[in-house]
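I am attaching a structure below and will ask some questions about it afterwards.
Now for chain A:
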Amino acid sequence: MEYLLKNGYVVDPANKIDCERKDIAVKDGKIVESVDESKAKVIDVKDMLVMPGGVDLHSHIAGSKVNIGRLFRPEDHYKDYEVKKGVRRSGVGHSVPSIFTTGYRYATLGYTTVFEPATPPLKTVHTHDELNDIPILDKACFPLFGNNWFVMEYIRDGKLEECAAYIAWLMRSVKGYAIKVVDPGGVEAWKWGGTVQDFDQEVPRFGITPREIVRGLVKVNKMLGLPHPIHVHANQLGVPGNYKTTLRTLDAVKDLAAGDRPIIHLTHVQFNAYGGVDYLSLSSGADAVADYVNKNPHVTIDIGQVIFGDTTTMTADGPFEYKLFTLLRGKWANADVEVETGAGVVPITYSRSNYVHAVMWAIGLELALLIEDPWRVFITTDHPNGGPFTEYPRVFSWLMSKEARAKVLKKLPRLARARTNLKDIDREYTFYDLAISTRAATAKILGLSNKGHLGVGADADIAVYNINPKEVNPSKDYKTVRQAFAKAYLTMKDGEIVAKEGEIVSAPVGRTYWVNTKAPQDIEDAVIPEVKRLFEDYYTIRYENYYIPESYLACSAPIQPLEPAG
Partner candidate 1 sequence: MVRFTLLTGRSLVQGVGKEAGKFSDKYIQEVSTCQMDPEDLKMLNIKPGDCVRLTTEYGSVVLKVSSSALVHRGSVFIPYGPYANLLIGTKTGGTGMPSFKGIPVEVEPAPGESVPELKELLVKMYGRK
Partner candidate 2 sequence: MKVINAVLCPGCGSLCDDNEVYVEDNKIVKVRTDCAISTSKFLNFNKDRNTTPLIRVDGELKPTTLEAAIERVARILVEAEYPLIYGWSLTSCEAQKKGVELAEEVGGVIDNTTTVCHGPSILGVQDFGEPTCSLGEVRARADLIIYWGCNPSSAHTRHMKRYSSLSKGRFRLPEQRKVVVVDVRKTPTARNANLFIQVKPNQDYELMAALKMMLQNEEIEEQEVAGVPVEQIEELAELMRSCEFGVLFFGLGLTMSEGKERNIDGAITLVRELNRWTKFAIMPMRGHYNVTGANKVFTWQTGYPYAVDFSRGYPRYEPGDTTAVDVLSRGYNDATLVVASDPVANLPKDAVKHLCSKPLAVIDPHISLTAFMADVVIPCAFVGIEEGGTAYRMDGVGMILKKVVEPPEGILPDTQILDLILKRVRELKGGR
């Protein structure tokens, strides 16, 4: 099928195109130079905003902890449901939507690629089961390594090459994409009911500190040439004053950087940018974090914006969720996973009148606005931790309009306004900034060269929004902006129209990316038998049954690693 999208205003930052009237030609799922207009289906998108399909690098959409959230919150679903209609299967929302609905709702927003950022390797069969069932989207998952026994012991013993070989073997075994680190060492401590309070505190019984784990994994990531930097959820998440831990984490790896290539992605930083010493004195630490990011090109972040309302928090950071439970005393799920990691799930309602929640809301936006380079700060809600991804359009409108922010600020507790910087920030995102932060830059940091842009040869993943970027002034017309982004006029995936004005018109199977990485053969040959031997002692399943064959993926898309950097 060939398409020609005519007369739209194209925003394609990767190709330095900023609101130019330009036709986009599509053939066989790719963007092409031109098509034969007599054969192609011509779609007039006159004066509409045309962007690459959205690329979300951090959204909890699939796997064990997501499903725990779905299961134990029927009240999340009762009022938000989708009736079966045409190709669209039925389903439910809201903060933990059922799997088909997840795909449809992302497509409706104009997003076409979404990565699940945390999978316990042992439970990755589950993660792939769900990823396989997500319609439309391309996706991948990041295995968790920050509390893995093998990793901690190899790094402690200075065996980095062996660690790299182990991680390469695991990445291939479970078909993972990037190294994810959550509360390094802290989850292992939690498995005895404890925590790691400090970046330099030893993990009980393992003789290694979070600092050493993070440094070791940055080095391993480089050795393996993985396309994405290590993806880190720092220690002390949610704790007042934690912005200092955040800065120490980032600074701990600074010397490992070479050139301008980022080597660490710090995720949902809103939860890790708190000043103050307790919840009563909580204040924004966003300015300090933003200042560090502005000065140091080895870092990228995503914000983890909070949305007022009901949602479900879920993370591999079991000890954090326990802390949250002791504050809220509602439902609490914990799911420690042998050898590797843990998980916790706690529902929450973020309330405007709650001082802490108000400060959190401001911090997310401050990070997005104070970090100058949109290529290094990405818009997320850490779905569903800060709020459901369906609220992205609201976040866009806040970033694009000081007035929209002021309207919310006005309703926050006075002290929250005073202890944050947001009221003094004038910056407003342009459509160009937004396209960078939600597509071009996320595709780039994930190493997806065919995504996030509309150049010839790119995957024809395209979002068209019914808004005229030349006429609309987002600063004033923020409602129009929000409505336009909430329901793409048209979403195309691999050259096929999947959503049109909120209706799902087709639901193809998307790819699952994974990195087919390898360590030097001789080292793998030495490491794998050792892993196999210890496997029987550590795990309750057999080594043979840990392996997930490529045929298990509905549409496997292996990626070759990059040339290892110097």
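Simple rule for what comes next: a residue touches a chain if its C-beta (ideal position, glycine included) is under 8 Å from a C-beta of that chain, and two chains touch if they have at least 3 such contacts; residues count from 1.
Behind the choice of candidates: all candidates are chains of the complex that A comes from, given by their letters.
All values reported here derive from a predicted model rather than from experimental measurement.
When the candidates 1 or 2 are screened for touch with chain A in this complex, the one that qualifies is 2.
Within the complex formed with candidate 2, the residues of chain A that make contact are 62, 64, 66-68, 70-74, 76-77, 81-84, 89-92, 96-100, 122-123, 125-126, 129-130, 133, 191-193, 205, 322, 325, 330-339, 342, 345-346, 537-545, 548-549, 552.
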